[in-house]
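Have a look at the structure below before the remarks.
Heads up, one of the protein chains got dropped from this complex, but the rest are sitting where they should.
Labels run A, B and C following the written order; every chain starts at residue 1.
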Amino acid sequence: MHEHDVIVVGAGGAGLRAAIAAQKAGADTAIVTKLHPVRSHTGAAEGGINAALREGDDWELHAYDTMKGSDYLGDAPAIETLAQDAPEDVIRLEHWGMPFSREEDGRVSQRPFGGLSFPRTTYAGAETGHHLLHTMYEQVVKHGVQVYDEWFVSELAVTDHDDPEDRTCHGVVGYDVQSGEVAGFKANQGVILATGGPGQVFDHTTNAVSCTGDGQAMAYRAGAPLEDMEFVQFHPTTLPSTGVLISEGVRGEGGILYNEEGERFMFEHGYANNEGELASRDVVSRAELTEVNEGRGVNDEYVHLDMRHLGEERIMDRLENILHLAEDFEGVDGLVEPMPVKPGQHYEMGGIETDENGETCINGLYAAGECACASVHGANRLGGNALPELIVFGKRAGKHAAGEDLGEAEITTGRTDETEPGEVDSPVSLGAVDSSDEDAVADGGAVTGESVVEQAVDAQKQRVEQLLEKDDGVQHAEIRERLQKAMTENVNVFRNEEGLKTALREIRKAREDYQDVYVDDPSRTFNTDLQQTIETRNLIDIAETITLGALARDEFRGAHWRQEHQERKDDEWLKHTLISWDEGSPDLWYKPVVLEGENKTYEPKERSY
Amino acid sequence: MSTQDASAETEDAQTEPSTGSAHQDRRMREKRERQAERDEQAQADAEAAADEEAVQLKVFRYDPEVEGKQEPRFDDFHVPFEKGMTVLDALIYARDHFDSSLTFRHSCRQAVCGSDAFFVNGSQRLGCKTQLVELEEPVRIEPLPHQDVVKDLVVDMDHFYDQMEAVEPYFQEKEEDLPDAEGLEEQRQSPENREKIKMSSRCIWCGACMSSCNIAAGDNEYLGPAAINKAYKFAMDDREGEDLKQHRLNILEQEHGVWRCQTQFSCTNVCPKDIPLTEHIQELKREAVKNNLKFW
Amino acid sequence: MSQSYNRGLVEDFGRWKEFSAGMWAWIFHKFTGWVLIGYLFTHIAVLSTATEGAATYNNTLGGLEDLLIVRVLEVGLLAVAVFHILNGVRLLMVDLGVGLESQDKSFYVSLVVTAVIVVASVPTFLSGVGA
């Protein structure tokens, strides 16, 4: 068993930042990650990182924009923390050597981004995430944080109290991909989950193959509720064949969207008369799909994004890698022709419920980054707001776990007197098919932290053994493919009741099939078959929470669009959806949104761009 | 030759993880039998598919634990071709449809994570960034040369990481010198200086360059093109100041540093991020000489 | 941790054709360099006969020059030297950071120019054998 003060699971932007903060605060910190840190998907972020750095801008404007973008489903304390901390944290990155693009006077460059009232998206070429990730990994090396790379974390070691709020997380169980060894990691002070998004729930996504929502699923099964999972962002400009993202930066710099008839539809069809192409992502995605559905799409599949008028010099300077992406993955030269684009899954606004210090309702369990939901993004994330979230909340979680005092959190976690139960009409039964082997929480009355971890390790060994032992049945790839198809067909940008129910049936089927899953590769060495089989289980759990939340929420807010319910219902729905894994069955409940900020209360307004 | 070493090694390898369980042996045996059946099935599928447009892959297979794979071999896969298909797409298809034990690293599918550098038709390339149409058939896919193979296309990257980290790849500024919250000002950097380090900062740690360099293959201690390029990024960044530049040049000037490079250019040829590696290395050699002259 | 298979020699087997221009240039340069230093030693040894007096010197040199094989070897030496010089110039350019993009072309040029010079010099080198 490995033992450290703080264990960080995941080494993307959030995980690395958390580890640096915890280590600097004096805690012996280790990172456990299924990919080597520099392989994390944060490296794919292109556009930039929002921070109010300049004269004429301030954190309150940033907070206001974010709240508006969230369609008033973000919690003010989290949003304000983000806006307040971002400038300092971005400048700190600069001091750590991050190669931001520069203005003539030597200051870092900023550009306009969708939904922002000030050009505050700080960028490093069109590869901001790459530089952010590498810069922070460099600091991790510098500070000597121990990194266990290619260790897949499969389960949390949590005590077995009935009420999740009484539970304590003592560590995690890891599986060494290279050797097949299962080992425990005991955390004396805290476990920070930073495992990124669950994009692989869908088949057309900008997310990496490794974005399988493991952290969310693990925390969920350990008793921490998942919040607002129905809010999934679909990015309006992804390449049709692969889902590779064409950054919003292209539109920020002046790129224009055209339909097949060559109309600038954002204006000509009235989707966003003021902001046009730079309207919020949900607005643009829906506009594109409407164009396609109404027969004005190119090849009935996509629309065109044109940046040729920007001129080669400007493109080479600021968007060079977009040219490479279009060329390598779609065979299109962005300098001579418009690029084909369509909406693709991009970001999960929801996640593990945390407060603004990254703490969940389980003692000693933290979450930060895309896998967490503090909630900063509410119903819709603004472009350039995820990277600051990584560093701001990663840092806070790290400090808090290491024992630094960040003050009392204003956001509550877990059930309080303000929460209300929810109900949803599901066509099939939900949750575990056979709850006996599904319960992640250690039972048997383990008391010491060590024994809790040991028990979890044993359980995990058994599970691995079982999977390897089984000789035939279904393979995970089949289940995964069907699940992804069902999700993309039914829980996409446009949602309706029937589709959502179909999806729930498919998810149920996937669960049942999964009972019969087997791993064909008998080897212990680098068994990706086994790893992906475990991940598929996580995808099923996540898909269920997304669909369930979507079915329950009968309104149209932010990224969540319902055919039968075309308006935002503030009276009824200014509340977060929470789903808890209650002894193997999902339990739906709600908690109110916090709109009271430091200096003012945010009044829900119509969101028009 | 080395194949014998490998099988000798695997003797104890087999007993180690299974802790001598008879069960695992049986399971392995059964798996092997079924494997044979499935191979036939896969072959039949493949032949059916070959009627349509199919691409033939020859993929390097090796697993220290699985009998029949301990001796490295090449497996054939016939993957139905689709427009725009990359080498990585084809591998994923082969894994998901023919043999789930086919093992390779991959993640982002968009040339930023650097996981999937392979040796494809005699050259180091990123699987996700290589279009099949550009390749001659059959497409031969091997793990990166000059690195230990862990399994199939997966190589041990530890040495590469060690070299990358050996050049002190981080800003040296002391954290204590930074004011904590307010008052933290950004440093200025001219757009020209940022432009100078632009290419060097694009490295995704894929290891293709290191694998292609003969010198690195012969001298395990040679820092290698990627690590030198990493150091270049720091040495050339004006924000760090002269003293640190000295320090960085000192690291690079070590016996196994820049002087090892014999300007073979293969690193530059294979780098998927088009980083002018040889140019950077040469520039550092000149810097180092200038630097020494100053001190004479 | 895990057991890995070191491909050792299997590695290099048959990899030559996968070499790129820069690698061939390196190999040729190495080879020619070694030949040249080897020759330098022999050369001085042969010339040392001068210390024994004019007759020995003249006989040795003349005798050697009478042999066709020596003449052929001299052509070879020329080829080696010319290539080493031209590629050496190429390398000096590379060291100065000039024309790195066309490093492969300059290698091919070195080869061609070497060939031309060598062919053109054959008459001179082979003239008067046995005279």
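Criterion: contacts are C-beta pairs under 8 Å (C-beta built on N, C-alpha and C of every residue); 3 or more make two chains touch, one makes a residue touch a chain.
Operating definition for what follows: contacts and distances are computed from a predicted model.
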(request) Pick from "Succinate dehydrogenase subunit D", "Pyruvate synthase subunit PorA", "ABC transporter ATP-binding protein" or "Lysine biosynthesis protein LysW" the UniProt protein name of the chain that isn't shown here. (result) "Succinate dehydrogenase subunit D"
(request) Considering the entire complex, write down the shown chains that touch the omitted one. (result) B, C
(message) One chain is left out of this view; which of B:Val79, B:Leu126, B:Met236 or B:Ile251 touches it in the full complex?
(response) B:Ile251
(message) So one chain is hidden, and I want to know which residue out of B:Glu71, B:Glu137 or B:Asp162 touches that hidden chain in the complete assembly.
(response) B:Asp162
(message) On subunit B, where is the contact patch with the chain that was removed from view?
(response) 162, 165-168, 215, 218-219, 221, 223, 250-251, 253-257, 259-260, 262, 285, 288-289, 292
(request) List the residues of subunit C that touch the chain left out of this view. (result) 30, 33-34, 36-37, 40-41, 44-45, 47-48, 50-51, 54, 57-58, 61-62, 65-66, 74, 78, 81, 85, 88-89, 91-92, 95, 121, 124-125, 127-129, 131
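Simple rule for what comes next: only the chains that are shown with their structure count from here on.
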(request) Indicate the whole-number Å distance between the mean C-alpha point of subunit B and the mean C-alpha point of subunit C. (result) 35
(request) Determine the centre-to-centre distance between subunit A and subunit C, using the mean Cα coordinates as centres, and give it in whole Å. (result) 61
(request) Spell out, as numbers or ranges, the residues of subunit B touching 2 or more other chains. (result) 64-65, 150-151
(message) Give the residues of subunit A touching no fewer than two other chains, as numbers and ranges.
(response) 178-179, 525-526
(request) Give every residue of subunit C touching subunit B within the complex, in rising order. (result) 2-11, 15, 17-23, 25-26, 91, 94-97, 100, 103-104
(request) Over in the complex, which subunit B residues touch subunit C? Could you list them? (result) 1-3, 5-6, 9-10, 13, 62, 64-65, 72, 122-123, 145-146, 148-151, 156, 214, 217, 262-266, 268-269, 276, 278-279, 282-283, 285-286
(message) Under the definition above, what is the set of subunit A residues touching subunit B in their complex?
(response) 24, 35-36, 38-41, 43-44, 53, 88, 91-92, 94-97, 99-108, 125, 127, 129-131, 134, 138-139, 141-142, 178-181, 208-210, 241-245, 324-325, 328-331, 468-469, 471-472, 475, 477, 481, 519-529
